[in-house]
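Every protein chain but one is kept in place in this view of the complex.
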Amino acid sequence: MIVLFTDYGQSGLYVGQLHTVIQQYAPGTHVIDLIHSLPRFNIQSAAYLLPAYTQSLPNGTVIVCVVDPGVGGNRPHAVVRADGCFYVGPDNGIFDVLVQQASQYTVFHIDWPLPVSNTFHGRDVYAPVASKIHQSGDLDSLDCKVAVHRPTRLAADLAEIIYIDSYGNAMTGMRVSMLKSGVRLSVDGHSLPRASTFSNVPIGECFWYENSNGLIEIAANQASAAEIFDLDIGVKVSIRN
Amino acid sequence: MIVLFTDYGQSGLYVGQLHTVIQQYAPGTHVIDLIHSLPRFNIQSAAYLLPAYTQSLPNGTVIVCVVDPGVGGNRPHAVVRADGCFYVGPDNGIFDVLVQQASQYTVFHIDWPLPVSNTFHGRDVYAPVASKIHQSGDLDSLDCKVAVHRPTRLAADLAEIIYIDSYGNAMTGMRVSMLKSGVRLSVDGHSLPRASTFSNVPIGECFWYENSNGLIEIAANQASAAEIFDLDIGVKVSIRN
Partner (left out) sequence: MIVLFTDYGQSGLYVGQLHTVIQQYAPGTHVIDLIHSLPRFNIQSAAYLLPAYTQSLPNGTVIVCVVDPGVGGNRPHAVVRADGCFYVGPDNGIFDVLVQQASQYTVFHIDWPLPVSNTFHGRDVYAPVASKIHQSGDLDSLDCKVAVHRPTRLAADLAEIIYIDSYGNAMTGMRVSMLKSGVRLSVDGHSLPRASTFSNVPIGECFWYENSNGLIEIAANQASAAEIFDLDIGVKVSIRN
């Protein structure tokens, strides 16, 4: 199984090209569009979403991870083997939270031998590399070397909005498992109660909860929390003990 | 074949998780995204679209149906076996029109044994249940019991806009087959002519027609009927004999 995790936009011309390339390199492979609506150019947001949304994938899954404002520049092409899965993408910070949260990992840098466009490494490098890893089960068929992962710039958790879904629910980069019990959450001066699910609060009211992937998320029952609080990617939340 | 019918939004993080779960429970299954842009939280709209857009699916198809504002609450998990197909989702009214229009059906309630999140039953219950039905061809491997379907609250047809597509065409919940011939349709005080296809009216002009799934639909030739009449989900249409 190859899983795609990008900021390409679901509906445009890029996702389909990834799929066609993968079918040429690894015919019949099951390919899943996990997300293509990552906030554009926002490496930090992708870095926090990546471990939360891939941690339960089965061993051997290959994840193509592309948020890459520096495409065509000289950051290396990386493969991270972490806790049984393979993550393929630019070594530009997108893997920084993943490796912090992983119980074990190795980072590889890849030399890709074929001609490559200046602006679409997802199609020209990462999809072929992912296909080859998927077919062989490892990196044997690739020209790669183990790389030292540079000191991490991102904290393991982030008290900011990192994603807003189509309902207007706003995810933070904080894992609930890292919180002390009894904490309070506030955003833009508003203190929010904790609830376990939507129907525990009146319609239209806001709360925070542990989302289905373990992150703190701000939501409203049958309404858009993002609209109510005018939330956007990067808005800070605060935690008070 | 498993078919997905939800209000999750096409581009976000939810649809891909359904796909990965299904591949874990039923590897290699062909999964089709029929729609993920159902009007949010709107059970009624989904209920009328469901039979219209699944009636021609082949026997044995399993349809995962999720519009579920009460997720985490105590409505039962249901499977409806109707006219050769299996429909899996919350028993919250989403199946009310389906069972009315079906020539035969049975409703089952399911006890799902594994841990479940409070907010994502599509991933944690309905996708696994659908996978098991798809693999066994029936409900044998599930802990289920036949349920009495409570009296139906929704009429078999609804003279309202229930969906607006990306062209701005507006579907109603009325089947054309239920109309007497020679009726007139009006919306917001405007009487609309019937036409059989777009090119039968001048560019920019509005009409109604039998859409390709048997519903009354309001459209305009190369323009957006929804914009012209400021239509939205829930707007009433009237039929005059």
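A and B label the chains in the order they appear, each numbered from 1.
Definition applied: a contact is a pair of C-beta atoms (placed from the backbone, for glycine too) under 8 Å apart; a residue touches a chain by one contact, two chains touch by 3 or more.
Remember, predicted model here, so these are calculated numbers, not experimental data.
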Task: Determine which one of B:N74, B:Q104, B:S166 or B:N241 touches the chain that has been left out.
output: B:S166
Message: For a quick check of understanding: of B:L18, B:I35 or B:M174, which residue touches the chain that isn't displayed?
response: B:I35
Query: Which residue among A:N59, A:N118 or A:S181 touches the omitted chain?
result: A:N118
Message: Please output the residues of subunit A touching the missing chain, sorted low to high.
response: 8-17, 19-20, 23-24, 27-28, 40-41, 69-73, 117-120, 123-124
Interface residues of subunit B (partner: the chain not displayed): 1, 3, 9-11, 30, 32-37, 49, 53, 57-58, 163, 165-167, 196-200, 209-213, 221-222
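Following the convention adopted for this analysis, only the chains that are shown with their structure count from here on.
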Query: How big is the gap, in whole Å, between where the Cα atoms of subunit A centre and where those of subunit B centre?
result: 30
